[in-house]
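The other protein chains are all here in position, but one chain of the complex has been omitted.
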Amino acid sequence: MTTIESYESKTKSGVGVSAQRPDAVPKATGEFPFSSDLSSHNMLWGQTLRSPYPSARIKNIDISEALSISGVHAILTANDVPGKNLFGLEHPDQPVLADDLIRYAGEPIALVAAEHPEIAAKAINAIHVTFEELTPLIDAESSITAEPIHPEGNVIRHLKIDYGDPSTTGDLVIEGTYEVGMQDQAFMGTESGMAVPSPDGSVDLYISTQWLHSDQNQIIEALDLPEDMVRLTLAGVGGAFGGREDVSMHVHLCMLALHTGRPVKMVYDRNESFLGHVHRHPAKIWYRHHATKDGHIVKVEGKIILDGGAYASTTSAVLANACCFSTGPYRVSSAQIEGWGVRTNNPPCGAMRGFGNVQTCFAIEAQMDKVASALGIDPVELRLINALEQGDSIITGQKITGAAPVKEVISSLAGHPMPGPAENNLLARPGGTGRTTDQKHIKRGVGFAVSIKNLMFAEGFDDSSEALCQVDDGNVAIHTACVEVGQGFITLVHQIAEEVLGTSDITVIPADTSIGSAGSTSASRQTWMSGGAVLKACEAVVVKLIEQIFEDEGVKYENLDGTLVSEDGTKTIPVAEALKGRSFHEKVVHRHAPTFPLNNKGQGDAHVSFAFAAHRAVVDVDQELGLVRVIEIATSQDVGRILNPLQAVGQIEGGITQGLGLAVLEELVMKNGVIQNANFTDYLLPTALDTPPIEIAALIEEPEPGAPFGAKGIGEPPTISSTPAVVAAIRDATGVDLRRVPVRPEDIALE
Amino acid sequence: MEVLIASSTEEICELLAQDSSRQLLAGGTDFMVEVNYRHRSPSSVITIDQVPELQNWHHDGDSVVVGSCVTYREIERGPLATLVPALAQAARTVGSPQIRNAGTIGGNIGTASPAGDMIPVLSALGAVISLRSSEGIREISLEDLIIGVKETSLRHGEFIESVRVPVLDSPQEFLKVGSRSAMVISVTSLAFITYPKTRSVGIGLGAVNPTPTRAKEAEEFIADYLDWESMQVDPSGLDHFKDLVSAASSPIDDHRSVAAYRRKSIGILAQRALTRVFTEGVL
Partner (left out) sequence: MPNETQPHLNVNGETLTIDDAWLGESLLYTLRERLGLYGSKNACEQGECGSCSIMLDETLVCACLVLTGSATGKDIKTIESLAPEGSLSTIQQAFVDTGAIQCGFCTPGLLITIKDFLDENTNPTDLEIREAISGNLCRCTGYGRIVEAVRIASKTHDETEGGN
């Protein structure tokens, strides 16, 4: 593929080449151990009883019948939580097991450990809970003033951004209200893990997650155990996309294991998985854009409501993102934005790839197209006119000091050749094998959208990652707690080792809590943070190596791309060679430059770095039936520097496909607080037939200052402007003013 | 769970006569989903997918008799696909290759889901189902067999042995609306069958009624607008035709779609099927 090859590094190995994943072969043979593949002698199976009601009071729990079933070893309820019956990613507000009140359909109430999953299931059915059903609070907007459904109140966060002169007006005013439905991460490997108790009362947890240490912190509070008695080791992860950032079965497993004295394994089935993790926040967004006649966006007013569901999770941070970037990758002189992240009896919402930027980007890009249309300006041109540049401020007042090649991203994509007509084959048409649509029923549309994403955590969070580079008699091992969820960090570790130490023949010690936190695998942060930590640790080894050699031989060497070169240039030794027979132990903690909180006007240097992307979608629409076929999605993305071209393409194609899903397929349908389609029959993920070829127009490499290798995180931008690009294309084809995602056939056909 | 592997239809009859609560398992594509999610926990199962009579189909004069365990895969391709094209078109839309390899026409009928993909085609073809038990064989129309949502009139000890459909050697169409390009449950579907000998059409509706339905009024109405020599349709009748098809549906709102969309789209499907077969022209 020409595009990938053109980004390949000139060096044969190390950073910049499409190095093969070290876990590719075991994954191809089926031998790679996922957390659901764990097994242990004497193992019991755990299961969870969950509430069918979104809002209820628990009057009584009768476990006597369940306990009497042969093969049942434990039934645990809230009373059995040894420590604090509360956990939470940003803030502990969620019970480990529901005590008195149920706040969402699916909330865990009791745990069972049994000899076989069938016995556990029988026991679950034999637990008799007496509920007093309550009326659920399901409307986010009314939740703001409604009776609190939680002691901490219904407003998880209320944020205002007041930037520039509020009295600014424009020649043109465009108002619009938009809605984003509830998307799910739907990672393929469902929640699973195993807890193994030790006689001393400690426990080892093997788990799929995104952040081992955050999990550990919450577990020890709930178990009332010290850190060294709760040890987490990462088990193989089948995707995450934000859905594993929160604790799910972690405390449950530990409780069952410690109670029974036996290893306990738990695997959620797909239905339970939908209930067992947070989802993307549904959103209602209102904007009023003010623009001059010649297309400058001078002011944006906005109101954003995110439905956080029953518990806080990361609602606060998601809201901050949604608000901070609510005006898009554009320069505006004035912005008044108000956002609420609220609590309802809907399922809890939290992190999903894109994290708040997705919701506002959909709305803002729709507005931009409306402004363009009203002013008679080409939509791409309008975006170029307003595109942020290095040195501009975003609406929190923060100046962009890093790379901001927004114009290049937009132009390179706009200039990319358009696809030809679709194949004359029903498989290529809307409706596919359903044979609904002939060529004459089809109209083609094109849509364009641009996005901004902040990389890493924000608002003063002291983010760090720890890495160890250990050399034992020349054998190199690297250890971090960085979670590999499929994104390819494991490959990067090898590439960094190759780059600095001249060898990728290293051992990567399994991620666990015996080393310091690597932070979460999310927020497009791991390359910068854990890649940075690994880089520093390897470099620290080389520094020590050079010192040692100087002590031994009196020769001063310098490291040049994995080879030590003497000061006078006459002697060279490959680093890997020089390491032989020597031992080092270098542990470093890597931090990024500090960020700061937002003040009460939403002003502050809250973010580390920004990445930009643009997407162009081409769709064929059968308007009469409202059926859409996405023909092509093309993209340009601001990447800083590509560390592995093949993996970069994989992240981009995968992220765009998730964006396509939100545009036309994916939504958890709610009815009175209960999910109606918690299964793959009706929660529709894009199949290979729904997903078009993805064209990469350009990957703009403008190195980011402060970023290891100058590389920006690339995971999230593909999911952000891909959705609005698809919807814009459908609008272009049909003329229908679509205000909501996902777009359903009836939204087009019944207009 | 007791699992009994039947090797003949006689055996099935015997086993059911012994205990009519025994459940029959063919491809498992509906059955096993219920078992896996514990909506069904049978104590005794008879697997019937290895019974030769049920796996085969044969040409019988001007019809084909399709064994109930013939898979979607077989219906979708090969000689059966040429003999009953609309059935093949429908089979191709079911699930995935994995599902089509295992799922059976008998299973689709027996599950009796309003969204079953075989059902509108069988309805429009006037399919006759053959039911066997230890008491003998009885034949029944699809409409008399499927009497409610996921409800059949199968008697105790009876099982679906085969389906008979006409071989018409004339244009047939099957159209299905779903939100995804593959592996999707019907939102609406429609089968359009031409009967040149009687100069009539059969229109079977899918996913818009609780039980198998033909758009009878629409079938009768459009007859006057068709020219079977030139294979043309008078377009002035198309709007009313579409409305009659929509009127023959009583769709619901559910998590997959809304009634208004289903009602509108079934009429559009009918019009499209018709105008694929009969070109628009003033007669």
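When the chains are written out, they are named A and B in that same order, and each has its own residue count from 1.
Basically, contacts are C-beta pairs under 8 Å (C-beta built on N, C-alpha and C of every residue); 3 or more make two chains touch, one makes a residue touch a chain.
Owing to the predicted nature of the structure, the values given are computational and were not obtained by experimental measurement.
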| item | value |
| --- | --- |
| Sole contact to the chain not displayed, among B:Ser96, B:Ser153, B:Ser250 or B:Thr279 | B:Ser96 |
| Sole residue of A:Ile69, A:Ala121 or A:Leu689 that reaches the chain not shown, by the stated touch rule | A:Leu689 |
| Per the touch definition above, residue among A:Asp37, A:Asp162 or A:Glu701 touching the missing chain | A:Asp37 |
| From A:Pro52, A:Gly650 or A:Gly710, residue that would touch the chain that is not displayed | A:Gly650 |
| Residue ranges of chain A at the interface with the undisplayed chain | 1, 18, 20-21, 23-25, 27-34, 36-37, 39, 117, 185-190, 236-239, 241, 267, 269-270, 423, 425, 427-428, 433, 485-488, 646-647, 649-650, 652-658, 679-681, 685, 687-689, 691, 693-694 |
| In chain B, positions touching the absent partner | 1-5, 11, 25, 27-29, 31-33, 35-37, 45, 47, 49, 95-99, 101-102, 181-183 |
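One rule holds in what follows: only the chains that are shown with their structure count from here on.
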| item | value |
| --- | --- |
| Centre-to-centre distance between chain B and chain A (centres being mean Cα positions), rounded to whole Å | 43 |
| Residues of chain B that touch chain A when the two form their complex | 36-38, 89, 92-93, 173-185, 187, 189, 254-258, 260-261, 264-265, 268-269, 272, 276 |
| Touching residues on chain A, where the partner in the complex is chain B | 121, 269, 271, 427, 431-436, 438, 441, 624-627, 629, 664-665, 669, 671, 676-677, 681-682, 684, 686-690, 744-746, 749-750 |
